[in-house]
Each structure stands twice: as structure tokens, then as C-alpha cells.
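Report on the following structure.
With one protein chain removed, the remaining protein chains of the complex are shown where they sit.
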Amino acid sequence: MAELNKQEIKPAKIRLKEIAEKATQDAWEAKKRGEKIGWCASNFPQEIPTTLGIHVVYPENHGAAIGAKGGGQRMCEHAEGLGYSSDICSYARINFAYADLKECPELNIPQPDFLLCCNNICNCLIKWYENLAFQLDIPLILIDIPRLDAFECDQDRIKYIRAQFDDCIRRLEEITGKKWDEERFKEVMAISQRSSKAWLKAVDYMKYVPSPFSGFDIFNNMAVACVARGTLEGAEAFEQLAREYEENVKNGTSTFKVKEEYRVLFEGIACWAHLSYTFKTLKNFGINVTSTIYGPAFSFLYQNLDELMAAYSYVPNCNIFEREVELRVKDAIKNKVDGAIIHMNRSCKKWSGNLYELERQLREQAGIPTVMFDGDQSDPRAFSEAQYLTRVQGLVEIMAANKRQKEEQNRE
Amino acid sequence: MGMDIGSTASKCVIMKNGREIAAQSVVPLGTGTSGPERSLEGVLKESGLSQEDIALTAATGYGRNSIPQAKLSFSELSCHAKGACWLFPAVRTVIDIGGQDVKALTILNGRLDQFVMNDKCAAGTGRFLEVMAHVLDKELSEMPELDARSKNRVDISSTCTVFAESEVISQLAQGVDICDLVAGIHRSVARRAASLVKRLGIIEPLFLTGGVAQNSGVVRALEKELGLTVRTDPRAQLAGAIGAALLAWEQIREEE
Partner (left out) sequence: MNKMEKILDELRFISTHPKQQLEQYLAAGKKVVGCLPYYCPEELVAAAGMVPFGLWGAEIQVSEAKRYFPSFICSILQTTLELGIKGEFDRLTAVMIPILCDSLKGMEANWRYGVKKVPVINVAHAQNRKMQAGLEFTVSQYRKIKKQLEKLAETPITDRAIAVAIKTYNEQRGVMRRFLAAAGKHPELISFADRNAVVKSSYFMDAASHTAKVRELADLLEQAPESKHQGPKVVISGITADYSGLIKIFDDCQIAVVDDQLTQGSLRFRFDVPLTADPIVGLAEQIGQIEGCPVLFDPGKQRGQMLIDLVKQSEAQGVIFVQTKFCDPEEFDYVPLKSMLDKEGIPSLLLEGDKQTTNYEQARTAVETFCEILG
């Protein structure tokens, strides 16, 4: 009981940071013990390694962290020196550099003995992991989740995903010597559900006006939703996060430290390499992010195996376009946004390919003004402070005018 | 005679017996202008020779196929490799930063072995430096000296020339020292060149050719980026023309 209370004293965001760091630490320790560890794609069914008790680390998260800590350019340049085009995903470039250098000052992750790839978010991952398998001469397991062509995931896809899920388990048992346990699997699924629901609940607090937290906090807190959502600590930390936000709502406080003048939907991956600038610019205008895709993105809700398979096809960038639009529009309306800021991410062709139409649909269906800016997730060179500021300022002017007009209408 | 007709400059040299430069001429106008003709006239005038006295003329560079006097044409890569070897016989890796091109070459046994060229855009080329100098309202020739006075280099992070321009303007508006900006601009160019040459794998000694080689600020920045000595020569801008002349010379020797 005393232990629990000690944990409670730490704010949830600190707990979450520690849990994310611990996930990497655990992998290091497993490696030192002689266990095989893997590199894993961000939206791979974590239920598999978690149930088997296998430790994995996530190169995409690693790339985000390196970008945020200022190492993005150096690592990208190293990859470009190896012959990689600057056109490809900056997470991949950073990871190729890391696989070559074996270490970097920003953050180190243990080298992999096997690779777990899932292309639900993009096919770029397939090429990335193919190269790693070749370069490092280690086994690669791919769970192929074909982009949906309808709102719902069909039985053919579910069957295919399920077969690959089972095949992955067999191969991992061979590679690591660990054994699958159905009871443990049930436990992991239950914890993952608890965790997903808690994450969704916490993120949902953004709907309050004013929001009890700064939207950019999501970018920090979500690491656990990616790397440790199958853990009890993760579930508990998210539940604590939700409780903290509940408190804030009651007290009328927020982690967003200035008056919330405007509420926006932020579309896209964060510009990790320019997190501070992109946030501060918004804050200076009193803009809080109160809608992002990252709630549903990392909540995998299922009640049986079929639904688990389907859940991994409902991730952003795997849905049919109309479902992607619906996710944004519903959230924008529920969370009462005044406008949207859209990140055209040079690194991500999948996310950018329909972004212009998404913007149009968002404007029309949610009835909000939008602006788009050029940036990149972890390569600092593809962003212009002047462009971002100008465009945000433009959006503010429109939102201000809309606000004034509404106030006038209310008075009449 | 060797003629290197580039996008922004026309360079000619006359070589005697494949061993010495009898005359040279550089005109800062490239293909499609009066540059090539003026450069040709200039080099003939300086040597006191006439076109008939020239045994064979070879051309290289962007405008190599539009020179009536040149019976031969070679790619500028082969010519820069040849010219760099003549200027610096021990050379193994050459970087050429031209008006709109950046190239890296490796030399093996005095010949071009492998090469790689810049992709897509103007960043990291002579053009980039021109644009930046213009933004700063300085002459290109002033850049090295400004760089030398820099105390706190300000890095320009954008890879896009247009974004970089806006970054520099932003910095100027905030009162940043011009010398520090120039140092940052030079570093940008050096980083692009370094990135390109690393794709080939550097074998020392390294030699820099092309118009930008005259900018000691870029040379120093490149040395810092690569962590090795970057050699150059005041005649480095002529490397292509020298190479072309030498290749013409070799052709004559073969025929004899």
C-alpha cells in the first residue's frame, strides 16, 4: 500500500516517462542476460512479444527521441553518406545510421537479433526492415496488413492476419526458445484492453473547454502507448493520467499554462526536431491543441481474436480514406476546435498522399478553417520557422474573425 | 586546347606538350552567352597563337557540344579527374563544387574510377552561395574574409535554398553578425559536399576543384566537416579545361 502511494505522488507524465525508459532498459538487461531481443514496428501486435516475454525496442520511437534531442540532422547525414536518399523516411535514415554506428549520444538501444515488421501504417517499413535484415543478417518476420478497401475489416483480411499472427508466434518460439502460453496471452489481452481504454479516456479529456491539459503533452505521453501498452504499469499510469485530468477539470486548471484562446486539431506526426518552436508559437497565440489522431491511433480495442486482428487494421493510414476523414471530423466536432493545423510531413508519403483532400473534407464537414505547413518528423532541415509562424498567424486571424462574428451573433 | 564551358563560367587553357600551361582564360559567363567565344579569344591572345596553331581542341562542361572549334568532347567528370591529377599528382578523391553542380570523384591509377553527382537541387552549389551573398548584400569575393572574422557561427539548417534564404533573412532581422552567418552558409555548402563524397568513400589525399574552391571559407569548413586536409590550387577552377587539353594531347600521341 505504501509503495502504491509513493508511485501516486509522482505525476503521471513522470511515471510514463520512466515506464518508457524502463522498456528500453529492460531490453538492454535482457540482451546482457543473453536473451534475443528484437526491433519492432510501432503498430506491430505487441501482444505477441509481450505474451512470449520477449523484449523489443522500437526504432521509430528511437528516431523520434533522437530528433527531439537534436541528433536528427547528424544521423540523417550519416545515412545519406551511406547512400540513402534524403527522400526516404527520416526515422529509417536515422535507424540505418544507428545500425551502422551502433551507438549515438542521444539515446542507445540494443542491437537486434530479429526484426518484427508490420506494414499497417506504411510499406516503407517493409523496405526498411528488409534492408536491416540484409545488413545485419538476422531473421525478419512480417505481418502484412493490407490497407482496407471498406469501412470494416473483412473476413479475408482477418483470416490472413490471423495466419500470420500464428506463424509469427511459431517463428519467434524457434528464434528465442520462449514458449507461448494461452493463459498469459489472455492476461496480456486484458491488460492491453485496460491500457487502451485508459489511454483513450485520458486523451478524451481534451473535449472539455478549456482543456485540462496541453495537447502537445500527448506527444510525450504517447510513447508508452506504443512501447508498453501491454504492461500493468502502463495501464495504471494512464489511469492516473485520466484522474489528474479529471482533477484539473474540477478545479478549472490545466497543464496548458496560458489562457486557451483558440482550440485546434493538430494533424500529423510531431516535428520532433522543432517541438519547442512549434509548441511555443501556438502558445504565444493562446492556441491549445485539443484534437489529434493519437488517441484512437494507439487504442486497440477488441473482445475476441478476430477483433484483435481487425484492430490492427484500423490504425491511421491503414483505413479507407472515408474512415480516416470520419475519425478527424468526429473528433474535431466533439472537441470543439476552432481550426486545424496540418503537418505536411516530407518523410511520410503515406500520410501526405491524401492530405490535401483530407484538408478539404475537414473544412467542409467540420466547418473549420485550416492551414498546412511543411515539416518533417525527425529531419530538422525540412522545416522553416518563418513559414510556420506566417501560416499559424494567418489561421489565428481567421479564427479571431470567426470568434468575433460568433460573439456578435450571440448578442443578437 | 581545353575548353570547359559551364553554366556560369567559360574556362580555356592552352597546354604545351602536355606539360605546361601556355595560357589560360576565365570569363564569368557560361554556355549560351558570349562567354565561350570571349574565353577562346582571350586564351589565344595571351598565348600569341592562332586557332590554326592549336593541334587539337577538346571541350567539356554543360556547353561542350556547341563549340565548333572543338573536335572532341569529354564529360566534365573525366576532365576534372584528369586535371586534378595534373594539378596534384597524388590525388585520390576530388570534389568539384561548380555553379549548379556538385560532384565527387575517386581516382585510381591516374584515371576516373567512380563518381557521384548531387541530386535534385541548387543547395550546396555555387548558385546557393550567390543567392546568399545577394541576401547579405555582399560580393562573393568578400565571403572568405567575413567568414574569417566569425566568432560564433550561426548554422543554417534548411536543405532547401528557398527556406535557407528565409532563415538568413530572419537571422539578419534579429541582428546576428553577418560574419557568423557567412560562416554558417559556408558550413551548409561544406556539409552538402561532405555528404556527397562520403557516399563514395573518401581516400586521401582529397582535392577541391571548381569555382567555389577559391573560397577559403568553404575550404576550411569542408576540412572541419571531413576532419581531413582539403587541398586546392589557385588554378583549381581550370581543372576541367586542363583535363580536356590533356585528353586532347593523349589523343594526338595515340594517333602518332
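The first chain written gets the first letter, and so on, giving A and B; residue counts start at 1 in each chain.
We adopt the following convention: contacts are C-beta pairs under 8 Å (C-beta built on N, C-alpha and C of every residue); 3 or more make two chains touch, one makes a residue touch a chain.
Note that the coordinates shown come from a computational prediction; the quantities given were computed from them, not determined experimentally.
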Checklist entry - Taking the entire complex into account, which one of A:29, A:113, A:144 or A:261 touches the absent chain? => result A:144
Checklist entry - Which of these touches the unseen chain: B:78, B:209 or B:232? => result B:78
Next on the checklist: Can you say which of A:127, A:243 or A:330 touches the chain missing from this structure?
Outcome noted: A:127
Item to check | Residue among B:117, B:148 or B:203 touching the omitted chain | outcome: B:117
Next on the checklist: Using the document's definition of touch, tell me which of A:135, A:284 or A:303 contacts the absent chain.
Outcome noted: A:135
Checklist entry - Going by the touch rule given at the top, which residues of chain B touch the chain that is not shown? => result 62, 74-78, 101, 112-115, 117, 119-120
Item to check | Residues in chain A touching the chain absent from view | outcome: 82-85, 87-89, 92, 96, 119, 122-124, 126-128, 130-131, 133-135, 140, 142, 144, 146-147, 149, 156-157, 159-160, 163-164, 167, 317, 320-321, 344, 346, 349-350, 352-357
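Definition applied: only the chains that are shown with their structure count from here on.
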Checklist entry - If you average the CA atoms of chain A and of chain B, how far apart do the two points sit, in angstrom? => result 46
Checklist entry - In their shared complex, at which residues does chain A touch chain B? => result 73, 77, 80-83, 85-86, 380-387
Next on the checklist: Could you list, by residue number, the parts of chain B that touch chain A in their complex?
Outcome noted: 119, 157-160, 163, 166-167, 169-170, 191, 194-195, 198-199
